[in-house]
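Showing chain A:
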Amino acid sequence: MAWEIKNDRPVYIQLVEELEMRILNGTYTMGTKLLSVRDLASEAQVNPNTMQKALSELEKKGLISSRRTSGNYITDDEKLISDLRTELASFEVGTFCGKIKKLGITKKETIELINKEDF
Partner candidate 1 sequence: MLGKLFKTEFKASGRLYLPLFIGVIFFAIVERIMLEILENTDDSLVLNIVFGVITVIFVLIIISVCVSGQFISIYRFYKSVFTDEGYLTNTLPVKSSSIIISKLLVGVLYTVFSYIVLFVSGFIMVAGDLLINALNGLKISYGIENTQISLMDFAISSIVNLRLTLTILAVLIIAVLFFNILVFYVAFAIGNMANRKKVLLSIIIYIAIINVLSFISAGVAVFVDWLSWDNVLRMNVINITLAIILAVIVVIGLVCFFVTNKIIKSKLNLE
Partner candidate 2 sequence: MSEILKCTGLTKKYGSLVALNNLDLSVNKGQIIGLLGPNGSGKTTLIKLIAGLLKQNSGELTVNGEKIGINTKKMVSYLPERTYIPDWMRVIDIIKMFENFYEDFNLEKVKTMLDNLGIKFNQRIKAMSKGTKEKLQLILVMSREAQLYLLDEPIAGVDPAARDYILRTIITNYNPEAAVIISTHLIQDIETVLDDVIMIQNGNLKIHKTVDEIREESGKSVDELFREVFRC
């Protein structure tokens, strides 16, 4: 799985976003052990300290928990994950609706358009 680090923003923020996405969409399974910092850094070709910083950020959010001896584990708190997913989704929908509104398209038309989309 490719890690794409863009040029315009701090690396660690992009890592947080990518890791968060992978946890929320189930790429990293709930309750399982995460790769070591070094392996993750190697996979993403980023600095291990930066990866550690990103993981600490996720820990603050409660998405992963670190057990001192055995490494990092993905949270098994289903509610937290689904809440965050909803939160992220509604944020994206909000942005989307704002743009659609500007085009002068009605809600009904929009839903029809969405129904045509295949995903």
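Rule of thumb we're sticking to: a contact is a pair of C-beta atoms (placed from the backbone, for glycine too) under 8 Å apart; a residue touches a chain by one contact, two chains touch by 3 or more; residues count from 1.
The set was built so that all candidates are chains of the complex that A comes from, given by their letters.
What you see is a predicted model, and the numbers here were worked out from it, not measured in a lab.
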item: From 1 or 2, the one in contact with chain A within this complex; value: 2
item: Contact set on chain A toward candidate 2 in their complex; value: 5, 7-13, 38-39, 41-42, 44-50
